[in-house]
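Shown here: the complex without one of its protein chains, the others still in place.
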Amino acid sequence: MTDLSAISDALAAQAIELPSWAFGNSGTRFRVFGTPGTARDPYEKVSDAAQVHRFTGLAPTVALHIPWDEVDSYADLARHAEENGVRLGTVNSNTFQDDDYKFGSLTHSDPRIRRKAIDHHLRCVDVMDATGSRDLKIWLADGTNYPGQDSIRARQDRLAESLATIYARLGEDQRLVLEYKFFEPAFYHTDVPDWGTSYVQTAALGDRAMVCLDTGHHAPGTNIEFIVAQLLRLGKLGSFDFNSRFYADDDLIVGAADPFQLFRILFEVIQGGGYANPDVAFMLDQCHNLEAKIPGQIRSVLNVQEATAKALLVDLDALRAAQEAHDVLAANAVFMDAYNTDVRGALAAWREERGLPGDPMAAYLASGYQDTIEADRVGGTAASWGA
Amino acid sequence: MTDLSAISDALAAQAIELPSWAFGNSGTRFRVFGTPGTARDPYEKVSDAAQVHRFTGLAPTVALHIPWDEVDSYADLARHAEENGVRLGTVNSNTFQDDDYKFGSLTHSDPRIRRKAIDHHLRCVDVMDATGSRDLKIWLADGTNYPGQDSIRARQDRLAESLATIYARLGEDQRLVLEYKFFEPAFYHTDVPDWGTSYVQTAALGDRAMVCLDTGHHAPGTNIEFIVAQLLRLGKLGSFDFNSRFYADDDLIVGAADPFQLFRILFEVIQGGGYANPDVAFMLDQCHNLEAKIPGQIRSVLNVQEATAKALLVDLDALRAAQEAHDVLAANAVFMDAYNTDVRGALAAWREERGLPGDPMAAYLASGYQDTIEADRVGGTAASWGA
Amino acid sequence: MTDLSAISDALAAQAIELPSWAFGNSGTRFRVFGTPGTARDPYEKVSDAAQVHRFTGLAPTVALHIPWDEVDSYADLARHAEENGVRLGTVNSNTFQDDDYKFGSLTHSDPRIRRKAIDHHLRCVDVMDATGSRDLKIWLADGTNYPGQDSIRARQDRLAESLATIYARLGEDQRLVLEYKFFEPAFYHTDVPDWGTSYVQTAALGDRAMVCLDTGHHAPGTNIEFIVAQLLRLGKLGSFDFNSRFYADDDLIVGAADPFQLFRILFEVIQGGGYANPDVAFMLDQCHNLEAKIPGQIRSVLNVQEATAKALLVDLDALRAAQEAHDVLAANAVFMDAYNTDVRGALAAWREERGLPGDPMAAYLASGYQDTIEADRVGGTAASWGA
Partner (left out) sequence: MTDLSAISDALAAQAIELPSWAFGNSGTRFRVFGTPGTARDPYEKVSDAAQVHRFTGLAPTVALHIPWDEVDSYADLARHAEENGVRLGTVNSNTFQDDDYKFGSLTHSDPRIRRKAIDHHLRCVDVMDATGSRDLKIWLADGTNYPGQDSIRARQDRLAESLATIYARLGEDQRLVLEYKFFEPAFYHTDVPDWGTSYVQTAALGDRAMVCLDTGHHAPGTNIEFIVAQLLRLGKLGSFDFNSRFYADDDLIVGAADPFQLFRILFEVIQGGGYANPDVAFMLDQCHNLEAKIPGQIRSVLNVQEATAKALLVDLDALRAAQEAHDVLAANAVFMDAYNTDVRGALAAWREERGLPGDPMAAYLASGYQDTIEADRVGGTAASWGA
């Protein structure tokens, strides 16, 4: 069994934030299929997220999406979280489901609608104040579908102005993280399409504005670990939205489509000082369209943990020696040796040493929680994306 | 003004089928925005489609989508169409919006669900009998999201069996056209992902099974005109679903994203004998998420007409001479000369000669129809995709 | 250590053909860098290939490329191979490095050049007769760079005619395998761009014409294992050219870019009856531009062996049960369980039981062969691709 002793402390430092919306229904433009037992309100979502943490010890916080997760009392929701052993985390804004935003939100040419979108973000900061959240995460659906539809340049300038207004509202311990995305839902141009744009927009704001890297938001063939290395070098990598994809923004379980890519990304995070670094938040952003949601999230955090363990196991001395010698095959072999290692048994033992179940998936399934929610949660509709 | 006399008859032979669903609301998984005046039932959709034909003379038929367009009496709907100057056309099946189809329809491992999906198609043929439609178009959302989820091979065999059952039900003058799509809504594998699969499946059925080519359903960089040439060579190009895309299956207005590609496709259609050939149906399949729907369809058929006119204008003698001489620049110049020609003025005159408005977009806007439907169509919900 | 007893015989049946050109220099359009000790003629290439087999037991045959590997006596070259413990295998034609083929070879509009290209293939069959090779592999660089440059359709028809002439020359135990490629060196259209085209062209020839699938020759995002499943279903998968890629036809070491994809491909090969099936040849087609060539090939065959072992280890009963139950997570978990298994130690033991070195890479490096060839092979130029 692989010896994890040298990396045991590092593993213990891992924390992955769960998205509340992963516990709601989701789908494609063609159909949102329902899944029995799906959470219907923020309280149920938090309860479900707490199960993931209970069985893995990896997921101490839950991200909120406003307005999907609006509640009367955020203090009460925070208390509910704590009672379940977790905390509330990043607050995500949402400016893509109101008719006013059909042609843009923070980039809209109409000052009234821009103001409405800005005000939504200010309310999100109010929520953060109430929940004690540090990060305001902004992903914008803004863009156009047809050449000529709007001015790319004017929208970029309006975006800068809107972001500055929001940034000014942040508290000293709060941050703004700006997510970029290659395309969808806009099909001709997207206002924050790449890391470069997110970088220049956040660099213009100040030190508490950072870039959020969603692993599914790139053009085909993009070397994501390069972007990780570059953003860490620039001190601007604020957070990850982990998921995986075969084609576009498929939002599949992280590590499911290309586990070697996940390993490479985590290796670069570690090398660049981004691991167990509070400045770099690890989050999931996924859609469990077909599979069960709670075990889907458990599988996800375990995938990240396994890839992290492998990335921590790379023999750096041997790697550097081979790199210095320009021995391409030897360097690659050192790298692959860690990737090819089966860490699952050792991680099970490591978990058990910490009072966690060796097999979190089996433990969850045996817990009876799933049966309970499938029986209890009948009726009701969720405020979620397309759900 | 460009002389169209040599191609005037060919232009007059053009007919483009409109999709009823283009007149309903549509959107992305993030949001379906409403548009004032949108049709709410099959009768209103047919009325709207008829406007496109009234102002362009290009769109004499309307395709139906079952069950979105289910009505009590298809004979009555057909009469409504004729009263409005159009006819009912291709019947499209839909096996992607019922919970039973979460894991597949014609490919499902459960015989009960396969039978349900087959029966749905048999009912579609009943509709065709009632409407006098020739073509049953099958696009399947079937596929899987995760490696291992199901057997790729077993699903392909089940597909063949299901299609054979449906094919056996067709009348002598009816056809089955099978559409392929690269990805979405399935993210790991799709059961009919490419023209090769659609070809081998329809070749196994018989002569009345053909391939449907949707111009937005290919991998990045795919040379679509090559596929057109190949399918025409094989006698298996049954129909087009025209639209355009920058990234994935964006379903934008045909010709909007890459007008030169549309020209190349139409040139290959003409060279391969697929133009004004009843075996090769021209259809639109688009989503007007942001723009007005009736003028969006008018713009679409005009784009196809303009590209067709240009493709018909290519000087084939000069082209062949340059090709024979391997004069790459000269051959490309002959090709581009037609593409770079501005045919709009000549087409306006050509239309006016035939009693049509020279500027169909302006004529539609001046007609008052849009104002009327925006005033009249308040309330109601459409059975449409995500609408 | 993983128990390989159930799959031991299957592993023993594996044979991977090596490409002679992998032992020559290669590069990009920007530069072909030299590597010390590189083989300079077919005899040296065969000697090097034999080293791979000597240390792995996996590579009993060597493919030739004509005219790169032209020799005065193929009988003598075959004897040289046997003396080194290997045999000569597939004969690859080459119609891309003669000025006459600037505008095409088997598809050229000039009958004289088509005839020249056909005659080259007939000479390749002569070589096959002399070497006892079964397969003639045809990869064509034919295509065009600019729209209008030539007739896509006419070229396809000429291709069919040329292939038929070549096919007619084959002996009863010989086969023609036609490789497809998405793009490069042609940039607008390629005459055999996809599996569909290779399928319809070889289906028209007869049972001894098959498709060759090069794993690097697809559009971004293509699901290759689907194509494997489909071609096996159709009885037309004749051979693989294994390699890996991040972007285009990078020709990297197989399994280096996406080891999970290699596992999925091999799983589908096994499921479809293509493993240890003489009709489906496993070959490598790679370019070791930067890394040492012999150990590069050793790494490659080991990568295929490891992925094969994992694919053979999938618990099919558990997989089918989960698939039947539509338990997406469970099915995926069974699949990933095999992939995540570290088979390296067990394979080392398995090798040693068969008198092979447990660590073929280390054994090769310790053998002194590399030092010898680096010292001996000074001067001379290779007939190779760009070398």
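All chains are identified by letter, namely A, B and C, in their written order; residue positions are counted from 1 within each chain.
Methods note: a residue touches a chain if its C-beta (ideal position, glycine included) is under 8 Å from a C-beta of that chain, and two chains touch if they have at least 3 such contacts.
The model shown is predicted, which means the values in this text are computed figures rather than measured ones.
Student: Which residue, B:47, B:223 or B:305, contacts the hidden chain when the whole complex is considered?
Tutor: The single option touching the absent chain is B:223.
Student: For the chain not shown, which residue from A:12, A:234, A:349 or A:366 touches it across the whole complex?
Tutor: Of all options in A:12, A:234, A:349 or A:366, contact with the hidden chain holds for A:234.
Student: Identify the residue among A:183, A:350 or A:369 that touches the chain left out of the display.
Tutor: In the full complex, the listed residue that touches the missing chain is A:183.
Student: Of the listed residues C:68, C:183, C:335 or C:364, which contacts the missing chain in the full complex?
Tutor: Result: among the candidates, C:183 touches the missing chain.
Student: Under the stated touch rule, tell me which residues of chain C contact the chain that is not displayed.
Tutor: 26-31, 33-34, 96-97, 99, 102-103, 141, 145-147, 149, 182-185, 187-188, 220, 245-248, 250, 252-253, 256-257, 289-291, 385-386
Student: Contact with the hidden chain only, please: which chain A residues?
Tutor: 102-103, 109, 145-153, 156-157, 182-183, 188-190, 193-197, 199-200, 218-223, 225-227, 229-230, 232-234, 260, 264, 268, 271-272, 319-320, 322-324, 326, 328, 331-332, 334-336
Student: Contacts of chain B with the missing chain: which residues?
Tutor: Those residues of chain B that touch the unshown chain are 220-221, 223, 246-247, 256, 258-261, 290-292, 295-296, 299, 306, 328-329, 332-333, 339-342, 344, 361.
Quick note on the criterion: only the chains that are shown with their structure count from here on.
Student: What chain pair has the highest count of contacting C-beta pairs?
Tutor: Pair with the most C-beta pairs in contact: B-C.
Student: I want to confirm something about chain B and chain C. Since they are copies of the same sequence, is their interface symmetric in residue numbering (over half shared, so same) or not (under half, so different)?
Tutor: same
Student: What rotation angle, rounded to the nearest 5 degrees, superposes the C-alpha atoms of chain A onto those of its identical copy chain B?
Tutor: Between chain A and chain B, the superposition angle is 180 degrees.
Student: By residue number and range, which residues of chain B touch two or more other chains?
Tutor: 102-103, 145-147, 149, 182-183, 188, 220
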